[in-house]
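Only one protein chain is missing from this complex, and each of the others stays in its spot.
By letter and in written order, the chains are A and B; residue numbering begins at 1 in each of them.
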Amino acid sequence: MNMYKKSSVIISMLCIGLTAMSQTGKSNAVKHHVVMEITSNDTLTWKGLMNNIDHIKETWGDSVLVEVVAHGPGIDILAKAKTTQQKRIAGFKQMGVLFEACNNSMKAKKLAPGDIVPEAGIVPSGVGEVILKQEQGWSYLKSGF
Amino acid sequence: MNMYKKSSVIISMLCIGLTAMSQTGKSNAVKHHVVMEITSNDTLTWKGLMNNIDHIKETWGDSVLVEVVAHGPGIDILAKAKTTQQKRIAGFKQMGVLFEACNNSMKAKKLAPGDIVPEAGIVPSGVGEVILKQEQGWSYLKSGF
Partner (left out) sequence: MNMYKKSSVIISMLCIGLTAMSQTGKSNAVKHHVVMEITSNDTLTWKGLMNNIDHIKETWGDSVLVEVVAHGPGIDILAKAKTTQQKRIAGFKQMGVLFEACNNSMKAKKLAPGDIVPEAGIVPSGVGEVILKQEQGWSYLKSGF
């Protein structure tokens, strides 16, 4: 049954792909998609995450789309009162990196949207977002040591 | 050669998919598949895992199939004498969540099948199970912070 689901997705993608090719005649500039999950509130782990984004962007520039999903104790990296990384987050946002805060984690920590850094969006479920991105073919990186 | 393997899989899936569509005419109720790997014996990590399953089931109900694979030090979450989570495991099992204990880890810790919570199955290799599920298109979540 999973096979059925997957083959339906693939057939749809083939159709969309063939249509897209006939319409544009060229390939898309974004060649790599990565979802990075951060669940730790350890500031060294946050620094490691930022270094990893640095290296990904150095390697692939605008041909990679990176989304960082923060949830659980990791929500703090996107909380104004807790983050040690706002400057780097702002810089990466300028370069097209996406940051998403988990609404479930925000509720658990009584964080309002105004308590989150302005560079970040909010997703209903952090863990759900990581799953959805993988379903869409994104590579997955779990942060931490 | 990897390309060859993948294309064979895709061709098979297309054939199975087309057959399935002609037979059933509708899609499967399970739309999301997630394998969650737990290798930690830290009870806070276990609690975080349970919270994540909660949020996944809240979001997708019966349209998601979740399998938890416990191995290494994480085997303890499924050991009667060690787990702090049997009540939640039992509740999730009722909701269709699968729990699998790694037989390699059980042998290393001298755990017999009777030492494992009754809600869990046993797989020959925890790490092998996580690999197989990803090969079948399941999303992967590594537990821990």
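Note that in this section a residue touches a chain if its C-beta (ideal position, glycine included) is under 8 Å from a C-beta of that chain, and two chains touch if they have at least 3 such contacts.
Treat the numbers as computed from the prediction; the structure is a model and nothing was measured.
Within the complete assembly, residues 1-8, 10-11, 37, 39-42, 45, 72-74, 104, 124-128, 130-131, 134-135, 140, 142, 144 of subunit B touch the chain that is not shown. Where subunit A meets the missing chain, the touching residues are 10, 13-14, 16-18, 20-21, 24, 27-28, 30-34, 48, 51-52, 55-56, 58-60, 136-142, 144-145.
The working rule: only the chains that are shown with their structure count from here on.
The distance from the centre of subunit A to the centre of subunit B, each centre being the mean of the chain's C-alpha atoms, comes to 23 Å.
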